[in-house]
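One structure follows; several queries about it will come next.
Here is chain A:
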Amino acid sequence: MSAAQQIDSNTSVDVMTDTDQYLTFILAGEEYGVDILRVQEIKGWDNVTPIPNTPDYIKGVINLRGTIVPIVDLRHKFSLDAIPYGATTVVIVLKVSSEDGNRTMGIVVDAVSDVYNVAAEEMKPPPDFGTISIDYVKGLATVEDKMVIVLEIDKLLNSGVLDNSDSLLQ
Partner candidate 1 sequence: MASILAVDDSASMRQMVSFALKNAGHNVVEAVDGVDGLKAAKANKVNLVITDVNMPNMDGIALIKELRNLPDYKFTPILMLTTESAPHKKQEGKEAGATGWIVKPFDPDQLLATINKVLG
Partner candidate 2 sequence: MAIDITQFHETFFEESFEGLDIMESGLLNLDIGAADNDTVNAIFRAAHSIKGGSATFGFSEVAEFTHGMETLLDEMRDGSRDVTQESVDTLLQSVDCLREMLGASRDKTPIDLERAEALKKELEKILSSDNNSIKSPSENDESKNTAPASESSGRDGWEIKFKPYHDMLRTGNDPVRMFRELAELGDLSVEIDISQLPALEDLDPEESYLSWKLTLKADVEKEKVKEIFEWVEDECDIEFNELSAATDKADNPANVMATATTAPPQTTDNSKKTAAPKKAATSTDSASIRVSIDKVDALINMVGELVITQSMIGQLDCDLDEFDNNRMEKLRDGLTLLERNTRELQESVMRIRMLPISFAFNRFPRMVHDLCQKLNKKIELKTTGEQTELDKTVMEKIGDPLVHLVRNSIDHGIEMPEERVAADKPETGIIELNAFHKGGNIIIEIKDDGAGFNKERIKAKAVERGLISSDEQLSDEKIYDLLFQPGFSTAEQLSDISGRGVGMDVVRRNIRELGGNIDVSSEMGKGTTFTIRLPLTLAILDGQLVCVGSEIYITPLVSIVESLQIKKEFVNNIAGQTELYKVRDDYIPIVRMHNIFGIDAEQKNLEGGLLVIVEGDGKKAGLLVDDLLGQQQVVIKSLETNYKRVDGVSGATILGDGTVALILDVDGLIELSRNPPTSGNTSTNQVREVA
C-alpha cells in the first residue's frame, strides 16, 4: 500500500508523566481519539473480503502481512449515515486486548486528524446519558477549544464487536 504509513509510537512529542498521547480522527464531523500506543498502523482503504452472516459494521477481513484482520466500519457501528469511501478514508489498525489475548483489528474512519497530548486531569468523564450505553467512551477532552471524544477501544471492539451486543447510540 503506497498510502500506508507506519506510526511510530515513540514519536518525538514530549511525554510527561501523566499525559497520554492520542491519535484523533474524524467521523461525521466529530473528532475522536484513541490511545496512540494502541495504534499499529494506518492504511488507506482497500477492498476487503466480506464475512457472511456478520453485522453490517463488520466490513470484512484484510490480509495484513499474512494475518487475517477484521475491519469495522465505525460509521456503521455508531449508526451514522454511510458515506462513500474517498481519498481520505483510512483504516486505523489497532491492538485490542481482551481476556483471551490480544487481537488486531482495523477501524474505518473518515480521516485521520492529529496527535494530541492530553493530561489525565484534563479528561472529563463522559456525561451520563441515562439509558444509552456509552461505556466505550473513556472521556471527553478539550483540545484547542475542540471537543475530542476519547474512545476505550478494548470495550468498543471487544464487547461491542465480538460479542455482537448492539447496544449502540441508536
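Everything below uses one rule, namely that a residue touches a chain if its C-beta (ideal position, glycine included) is under 8 Å from a C-beta of that chain, and two chains touch if they have at least 3 such contacts; residues count from 1.
Behind the choice of candidates: all candidates are chains of the complex that A comes from, given by their letters.
Here the structure is a predicted model, which is why all the values come from computation and not from measurement.
Student: Please name the candidate from 1 or 2 that touches chain A in this complex.
Tutor: Touching partner of chain A: 2.
Student: Under the touch definition given earlier, write down the residues of chain A that touch candidate 2 in their complex.
Tutor: Within the complex, chain A touches candidate 2 at residues 47-56, 58, 60-63, 66-70, 103-105, 162.
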